[in-house]
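All remarks here apply to the structure that follows.
Complex shown without one protein chain; remaining protein chains in place.
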């Protein structure tokens, strides 16, 4: 956790976006972000890029939680509901891993617990994990 | 173009990220972003969320270029090379549309023209287009 | 369930692939497929298209389980382990829905319970659900 906190502290873009670390575990991570005007798109709702960034930050923490440097190579996101006020929360979980690759899913919810988006990401690990 | 410029001006998150509009056309758009420290991740390269945001902004412009409000419902991104310095450029093109849905691809390149990422996104249009 | 069984019986491609219906529920479905030589790719393992087809069949059943015709508009799949022998099993679950769209995740496992692939799909529903 100490190492991951340091890892998170070095994430300048997460800080720039106002993302806070809630908790991490082996292969998991949870982060949150208060919605501010700077996060809005042309329709006045939270920008898809801001939602993706929140999910991607949880993904980066979860995929680097085992001490093996992991680089994101692919991600997909599905948006189910527009977000307008309050906080957004992203929870990442490992789906599976093999020696060189690992896959994670991230669920983004609002303060009411409604599902805003589903994110799926894959990392490539420079050192074999097993 | 005037309408789209106004659309872009209302995109607070694009402005927050320092994204500039280069050009738009029917079903196309090009945007750029100078890499700043605020865009970096824990590895010191440009954050996946920042690259996605740039691509997503081009996608939003291209998909709203015909005057029909379009909401992003799905996107995927593949990262091929880490970005470190200079500018990133995103060019969106329409792949296909039907009355309610439209799909776009966005290519992200660096100043050398190297391909950094490939983005694919789908929108749902509240009014039928045809 | 009777309606969904009839829906499955009309899926000629599922039958062509040797897929069997295990169970369905509201927003969920489980199907299986015995690996045969016809499913193999040039490397001798199960073809990505066959794994996708299995997952897609579970997705179609789950997304049509509420009696509202749903058409797949988008899907992504991540492969974590090659499959060689025995059966493959695909379990679909609804992630979220709104009036016109719904998203499902499908996990593909082998007989040992190892995770072979993760699939995520979105449908467009011709009639509003709510």
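Here the chain labels run A, B and C in written order, and each chain numbers its own residues starting at 1.
Please note the rule applied: a residue touches a chain if its C-beta (ideal position, glycine included) is under 8 Å from a C-beta of that chain, and two chains touch if they have at least 3 such contacts.
Not measured: the values here are computed from a predicted model.
Counting contacts over the entire complex, the absent chain touches A, B, C. In the complete assembly, the contact with the undisplayed chain comes from A:101, out of A:4, A:88, A:101 or A:118.
Listed for subunit B, the residues touching the missing chain in the whole complex are 74, 76, 78, 80-81, 95-98, 101, 103, 105, 107, 115, 118, 120, 122. On the side of subunit C, touch with the chain left out of the figure occurs at residues 7-8, 10-14, 16-17, 37-44, 47-50, 52-54, 56-57, 60, 64, 69, 71-79, 82. The missing chain lies against subunit A, touching residues 73-74, 76, 100-101, 122, 124.
By definition in this document, only the chains that are shown with their structure count from here on.
Viewed as a network of touching protein chains, the structure reduces to a complete graph with every chain in contact with every other. At the interface between subunit B and subunit C, over half of the residue numbers involved are used by both copies, so each side presents largely the same positions.
For the pair subunit A and subunit B, the distance between C-alpha centroids works out to 20 Å. With centres defined as mean CA coordinates, subunit C is found 27 Å away from subunit A. As a whole-number value, the distance joining the C-alpha centres of subunit B and subunit C reads 31 Å.
For subunit A, the set of residues that touch two or more other chains comprises 74, 76, 78.
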